[in-house]
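Heads up, one of the protein chains got dropped from this complex, but the rest are sitting where they should.
Residue numbering begins at 1 within each chain, and the chains themselves are lettered A and B in the order written.
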Amino acid sequence: MNGRQIGDVILDLQNISLRFGGVKALTNISFDVKEHEIRAIIGPNGAGKSSMLNVINGVYHPQEGRIAFHGEERRRMEPHKAAKQGISRTFQNIALFKGMSVLDNIMTGRITKMKANFVEQAFYFGRARREELEHRRKVEQVIDFLEIQHIRKTPVGRLPYGLQKRVELGRALAAEPTMLLLDEPMAGMNVEEKQDMCRFILDVNDQFGTTIVLIEHDMGVVMDISDRVVVLDYGKKIGDGTPDEVRNNEEVIRAYLGVGH
Amino acid sequence: MQFFLEVLIGGLLSGVMYSFVALGFVLIYKASGVFNFAQGAMVFFAALTFVGILELGVPFWLALVLAFGAMVILGIATERIVLRPLVNQPPIALFMATIGLTFFVEGLAQAMWGASVRGLDLGIQDEPIEWILQATDIGVSKFDLFAAGVAAVLVTALALFFQYTRIGRALRAVADDHQAALSIGIPLQTIWRIVWAVAGFVALVAGLIWGARNGVSFSLTFTALKALPVLILGGFTSVPGAIVGGLIIGSTEKLAEVYLGSYVGGGLDSWFPYVMALAFLLVRPEGLFGEKHIDRV
Partner (left out) sequence: MLYREAGQFKASYAADQQIFPIRQDRIGIMILLVIAFIAVPMLASEYWLKGILIQFLVFSCAALGLNILTGYAGQLSLGSAAFMAVGAFASYNFMLRIDGMPLLVAFVLGGLAAALVGILFGLPSLRIKGFYLAVATLAAQFFIVWLLTKVSWFSNDSSSGVITAQDMVIFGYKFASPEAKYLLVLSVVSALALMAKNMVRSSVGRAWMAVRDMDVAAEVIGIRIMHTKLLAFAVSSFYCGVAGALYAYAYLGTVEPEGFNLDLSFKILFMIIIGGVGSISGAFLGSAFIVLLPIFLDVIVQDVFAGILPPSIASNLQLMVFGGLIIFFLIVEPHGLARLWQIAKEKLRLWPFPH
């Protein structure tokens, strides 16, 4: 549990419905996320969790519903605008740039903060050079934080799965986000790696105050580190509250044990 | 009006010629997902080999069989040496390998048989058919009609082959999903060899028709390039699409050249099919009959 001061609502989702052709991915979902908290989204496979994250950062556009981020309301958001507004994310199947090194991958996370244009960069002096060094410094801080100094020049495609996930987290962190969306950050990790990842997530929330929205299957982790939990099943919300409340929710138990569907 | 019809029919029939080359592409793409840019070079190789063998004094039908044999060998060699090592690479790498193959096959063909232009006589002349000319005053070339007839027979044979024979079914399975096909026991290598052999046969037919029409020369390799817009219009995986695409490209190309060409000094046919294909790509990227490509996020 963290002693973070949990603030006001920064993300408010109302009546979100998302369809792909005839398939209803999300039906009438409403919940909110408060500043500085760790909010988990859980649910059986296919419940719509990843779709929910995709809606939040604009990769999918819901047919119905409203989203308000930092009080500003919008229905349609483009991914790169979400990035500019301070939302970063990781993906379920790692979406790193396999052809680039760890350092370069994390540097791409800083791209929204770089102002020099390509001509200045072609001459590599003045503002372009300064920016490059400045951002390198920031990125090295992220690298130190995630303890991946030894692999900074390695092409990402050559790294083992667990390290790739860490690099992806690094790329998301490099943007200094206000809100971090993590899609199964611990999938496929062993116990040690999971502990490390947990520690990083808690540290990020603790040290930088980043709000975290997290999809995770490991119940132990979820109950341990989240402030509040949303439960989805078949695209509908069936639970919303603190871990304890959700743990004792009848419907949630039914969804996971599969009784009488 | 008559002139328009004449141009239109001429264009349709020349479109059939493009379809021949496009068919070879479709076959290989359907079965192995490889876009064989070298198909045009193979048409050239087939035609040149046939003519070369003929010049050695071998009778017509035997030369045909031998040329087909050469194509089969070429196809199998290609699959073995070029494609199998590249199986895991992204499709772009395979495509670029077939570009390299184009140059290799061109060089090989000319090294074997010399580079002079040859004529190819199939016994059918490029003259207007008398009774049609008399009746309607429209000139329809005997040869063009013959080519269309051969195309029709070929396409029907291929369609029947794919639909109704066991091997045809296996080919379709392989085209759909290599892994799944392997897991039910379809011998991938054998299938690919069969596909390349069939494609080689189609290349031979195309080579004969084109060679009889325009003479057997280096420029045959560029027919491959013309087939590209055909494939884009018709869809890469569709045999009827290759025909329809060919008809559309052939006719619009001719019509544009004749009716618009005078305003701009001619030569439209060098780029018109491509611009058309480009327009199509923007509106309907999978072509008229192709399968839609879905990107997983």
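Before moving on, here are some points about what is shown:
The criterion applied here is as follows: contacts are C-beta pairs under 8 Å (C-beta built on N, C-alpha and C of every residue); 3 or more make two chains touch, one makes a residue touch a chain.
All figures in this text were calculated on a predicted structure; none of them were measured in a lab.
Between the chain not shown and the residues B:6, B:79 or B:106, the one that touches is B:106. Annotation: of A:9, A:68, A:114 or A:223, A:114 touches the absent chain (contact as defined above).
Within the complete assembly, residues 57, 59, 78-80, 82-84, 88-89, 91, 95-100, 104, 107-112, 114, 116, 118, 121-124, 128, 131-133, 136-137, 140, 171-172, 175 of subunit A touch the chain that is not shown.
Think of the hidden chain as still there; on subunit B it touches residues 35, 81-82, 85-86, 89, 91-93, 95-97, 99-108, 110-111, 114-115, 225, 228-229, 232, 264-268, 270-271, 274-275, 277-278, 281-282, 285, 297.
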